[in-house]
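With one protein chain held back, the other chains of the complex are shown just where they sit.
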Amino acid sequence: QAFSVHAETGVTATQIKLGITIPLTGSAAPGYSKIPSAMQAYFNYVNDNGGVYGRKISLVVKDDAYLPTLAVAKTNELILKDKVFAVVGALGTANNKAVAKSVNLGRRGIPDLFVNTGYSGFADAKKYPTTFSLFPSYIMEAKIMGQYIKENFAGKKLGLIYQDDDFGTDALVGFKQAGVKFDVSVPYASGSQSAQSAQGWIGKLKAAGAEVVVMFGVTTASGAALATAAAMAYKAQWILGSVGGDATTLKAVGVPAYVLTGAMGASFLPAPTDTTDEYVKFFQGINTKYNGDAVFDNNVLVAMNTAMMAVQALRAGGKNLTHASVMSGLENSGSSFASASLSPINYASGVHVGYSGYWFGTYNSAGELKPNGGAYSVYTTDSGAGAIVKSTFKRPALPANGLPTN
Amino acid sequence: MLKRKPTTQVQIDMDKNIARRKIIGAAFFIFLGIALYVASNIVDELRVYQGATVAVYVVAISSIILLTGYSGQISLGHGALMAVGAYAAVLSRNYWNFPIPLTFAVAVLAAALFGALLGMAAGRLSGPYLAGTTLALAVGLPSLANQFKILGGEEGLTYDVGFPPLALGQDFTQYKWFFWIAALAALAATWVIFNVLGSRYGRQWRALRSNPTAAALLGVHVARSKVLAFTISSGVAGLAGALMSMTISLVTPSAFPLSLSFAIVTGAVLAGVTLLTGSIVGAVVLVAIPEVTAALATHLGGSEKVTSNLPGLMMSALLILSVLFFPNGPQLHRRKTRKS
Amino acid sequence: MSRIINTLLIGISGGSIYSLMSLALVLVWRSTRVVNFAQAGQAILSTYIGYVVVTHTDNYWLAFPVALLSGALIGALVDIFLIRILARRANSGPVAAIAPVIATLGLLGLIRAIVGMIWGGDLRRFKLPVTNHGFTFGHTTIPFAPINLLIVVTTVIVMLIFSVIFQRTNLGLALRASAFSPEIARLAGVRVDLTRTIGWAFAGAAGAIAGVLVTPTNYLSPNSLDLLLVSGFVAAVIGGLESLIGAALGGLVLGISLAFVLEYISSSLAFPVAFVVLMAVLLIKPAGLFGGKRVRSA
Amino acid sequence: MDNRSTLLSIDSLSVSFGGLKALANVSLDLHAGEVVGLIGPNGAGKTTFFNALSGLVSVASGSLRLYDQDQKWPQPHDLVDLGIARTLQGVGLFPDLTVLENVMLGATKFSEGGLIRAALGLEGRTERKLQTLAMNALERVYAAGIAHQRVDSLPYPVTKRVAIARALVSEPKILLLDEPAGGLGIQDIDWMNGLIRNLAQNCAILLVEHHMDVVMSVCHRLYVLNFGEVIASGDAKSVRENPDVVAAYLGTQAVH
Partner (left out) sequence: MSGLVVNDLHVFHGAIRAVDGLSFSVETGQLAAIIGANGAGKTTLLRALTGLKSVQSGSATWNGESMLRQKPENLVRQGIVHVSDGKSVIPELSVKENLALGGLWRRDKKDVAIVTKEVLDLFPRLGERMSQSADTLSGGERQMLAIGRSLISRPSLLLLDEPSLGLAPLVIEQIFQAIKSLQARLNLTVVLVEQNAMGALRIADIGVIVNLGRLVTVGPSQELINNPALRAAYLGY
């Protein structure tokens, strides 16, 4: 392969420009709006320590208010005006779909790294050649959760609350594949969640006598459901999906600690409050020094973890950084990247989905998600008919000083 | 006191007037077409893309100008009608593989039909009641997409108008293709609206807007005429919806939020509500302001809390100032002379 | 049977919140003939002010009047600096009908941006004044809690106060006269500017009450009252915009219909149902349940 | 009984608003070539009579014959096709349209072609036709010179004439005029007198007016309404001297 003489767009001798579209304003902003600055915090740390082969990373942030039209417009600005090298961590299923197709990142050959969505469609590397997902799909999550329920709550009456859009309907697919049937399921329209509507959900669950309830919705919905359940004296074993299970946010939306205690959650990352975890501890340090000591919640952890993955991807692209070199670097060595996730990373030639597994835990009275059985036990699967297997993956240790050396 | 012109002289003046209006109109559209063609070849790709968005907004704003500026009805739900058009277009494309122009026609017809039904139901409503109904429509309709598998849920349906024909050359980009399609559709749509507004239909709408009773006594079927305006406006909105979906290659409920409905009404006000040519100004402002304010916000700096909200702040402030100080849109002089 | 009653209770407690917001919208409509889309913005700002008080004093009952007063003040300022000028500048032609819509939408964006700048986008929690744990009879807990009772009672009180003011006092007559026909009201000696400002202040206070009552069971963010604005508006239109009783009833009709549809038909139809309920009411009575009479036409 | 053909014949028309009986058993005939005045105190029901005839209020009872045929009470938009045109009390023009446009609206029934033609810009012929008709009507009220001015820029007396032109342009057989001289100065009233007499050559006119000099000089016959009932009818002189009319309406010392 010939060395390209002139540098790729967005790369100079001293700088690599990355871009992200994410809601900073509007109703989807709470939580997600923390992501860019947390990413930038980690990048700044890396920049202060020599950058990526001497190049400093800068992140251009665009507010898309969670609207596909704006996501396309802003990504166009990122690419055509700001001339970023790659897009990293862009959020939202519809947004990413629209961007991938309309801006046509694939045809332009621009890497679309670590999209922040559980949409299973991006697994199709032929259709989306430059798109790399990081998170397991919602189907995987539901499949694994279904397996867990079958193993642990056989014979109990099962209830489900889910967001009535792809997010939730993907989950239905997963549960079906896992062979779990719910005795009662309560869909809710995205945006309609509130304490008032939650009264209706809980009423239905209560009437059906559900003993185990899976909550597959956003945090404001799971918050409303939990708080209302407590208010209506409804007791059940709750299992929260990864999207709606951030304890810090749940507390902020008014879920008292005693309500959360005993509920279960699924995650691929360690709990953001788990200071015994070396990654969490390291990122908390970065957060204090570089991120103005923002509240360290799941979003911050996700952001910093994504940023660390991005740095490794850029390093994998080599000194002579090109779009192609980054993507082939990810395909070739991505599976060995250091990451906080307890799930293995699956990147390989033609495989663009990163994480594939979940572990289950129970919230303690301090709101920390503690692994069930005392130690992390991760199950992995794929979005299709693949089996659900217990993972033997051992997470790579945190690189020295949190600076990747791949 | 009143000067009288001989009839024949008046007659000639009138013929001249009609002819002049026609010629000016046609010349305007031809000139615009040429200007757009030239422009699409010299500006960069980002501007071409934005040009396509402007064209989409021109169509959407025109639909509001027809509805509000002429027939006097308010709609806060045109985003939903755009959704109807977009879904109709994408379904006809995905299921029957209709050619592109035909999908636009389907969009127009479907949205017009929907608008007609809505208009008939809402025909007796006026002012805030109509605003309220259409607002509820804007909130209620897009989320219905999740109820029907065929509509693809939140994830939406891919709307692919295909790559530009090879005949147009190698460096004819996808965005230029979008732009051509959108601009052509916008020209056609505004030309049709221009004609309708200049005809007796436009006259009737303006009449019933200010005095429905007097209009009825002149033989105008007020309710029917209002529904007609609603129908045409909806059809045009449907076209705008299909075009918008083309530019993002996707039809999804979240592309038609309440803020879209508000944005096009805003654009219409910036355009001067009664001024079809103003729709271009309104559309350009809608596309340009977010970019300009965001750039300005980055330039001014500050904490993230501040910079992320600054564009919204400036946009809103601008909006308020413009209705306060240019309520009649961007035109420089307004005919308000009273002759004694 | 208990299912029906539970659903009804859910509807009532949800509906009374809509009623409060709808009340605020009706108050503005009745004093200036403007549909105030910024109402949610004004309410959110007052609620944040209340939030500051609550977090500093840990006393909800102190935050309540502070929010109420700041709501009134914000309402008054909006009238003085925006609506008055608007009434002078955009008062004829088709633009007169939508200029207030645009101006208040702009104001909504402006306030949200300001709130976002000051407090950021994070979700925040507002202390509950009374518990949200449902009343318990024997072994059953009903979905109606002291907080719901508080909301319903406050709504009724607020409504009564404003009804009396509007229907029985000189101020009420002045308010209506100024709204319908400022010039003639002036010629009759009514201090129109002041009166309209008072109307806006009342509405601001009512909106603030809605904000501080609904937020404790949910959470606070710059957008957290958006949903309420839409349902409040729908409720107000159902009620006919003219009458305060209509506003309250509109809220209840909407709340109860939503509760029943979500319970018995599908729980994901919240938004379409709001539209259908509105259409149904307006088809039967085009000017809402308590709308004005038809004005003589020739 | 008059032997000229009866254009309009209304038999025992009643209209009520809630409890208020605005018209009670009003019967009225209008013959070709006639100018008939409808007078009476304020609130007697004159405008309501026009409104009932033009479908703006609903009729409680009573029957309508037009051109010697039974006729349902019309809807407002049917009026023009029935050969009836009406002016509104006050002015009732469309203020933000030009004079010509206002009058062209009155001629809409002569237009051809539908929406599609209009959308494609093929309406030129029809538009020209309407303009010609409108200009002719404006000529008849001596207002052709101001055809291209906006109505809200006109002096009041001129708007009154435009309003009449707008009614005329549909070539009605029956013209209903509601206070055409209201608010006019002396000179303009004289002028209006002449105009009405002139118009009467082409159509029958039903006239509501409070200016007695207009009424007395142009009307062939009068009906007097009071509290919704016809209290007198006949020629001008007999009505004028009818003591009931004097007591209810004219007053002892005629102001004009």
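For reference, chains read A, B, C and D in written order, and residue numbers begin at 1 within each chain.
Going forward, contacts are C-beta pairs under 8 Å (C-beta built on N, C-alpha and C of every residue); 3 or more make two chains touch, one makes a residue touch a chain.
Small disclaimer: the values here were computed from a predicted structure and weren't measured.
Interface note: of C:113, C:192, C:205 or C:270, the residue touching the hidden chain in the full complex is C:192. From the options C:141, C:181 or C:266, the residue with contact to the unseen chain in the full assembly is C:181.
For chain D, the residues in touch with the chain missing from this view are 17, 20, 39-44, 47, 89-90, 155-157, 179, 182-190, 210, 212, 248-251, 253-256.
Annotation for chain C: contacts to the undisplayed chain at residues 170, 173-174, 176-177, 180-181, 183-192, 292-293, 295-296.
Simple rule for what comes next: only the chains that are shown with their structure count from here on.
For chain pairs B-C and A-C, the one joined by more C-beta pairs in contact is B-C. Of all chains shown, B has the CA centroid lying nearest to the centroid of every protein CA atom. Taking each chain's centre as the average of its CA atoms, chain A and chain D sit 75 Å apart. Taking the mean of the C-alpha atoms as each chain's centre, chain A and chain C sit 38 Å apart. Chain A and chain B have Cα centroids separated by 38 Å.
Multi-chain contact residues of chain D (touching two or more other chains) are listed as 54, 56, 88, 92, 96. Those residues of chain A in touch with two or more other chains are numbered 24-25, 33, 164, 189, 191.
Contacts from chain A toward chain C in the complex involve residues 24-27, 29-31, 33-34, 164, 186-189, 191-192, 194-197, 199-204, 207, 220, 223-224, 227-228, 230-234, 249, 251-254, 295.
On the chain A side of its complex with chain B, the touching residues are 24-25, 33, 36-37, 62-63, 65-70, 72-73, 76-77, 80-81, 93-94, 97-98, 101-102, 104, 107, 119, 121, 164-167, 169, 189-191. The touching residues of chain C, when paired with chain A in their complex, are 3, 6-7, 10, 13-14, 17, 112-113, 116, 120-126, 131-134, 136, 141, 143, 145, 216-219, 221-223, 226-227, 255, 259, 262-263, 266-271.
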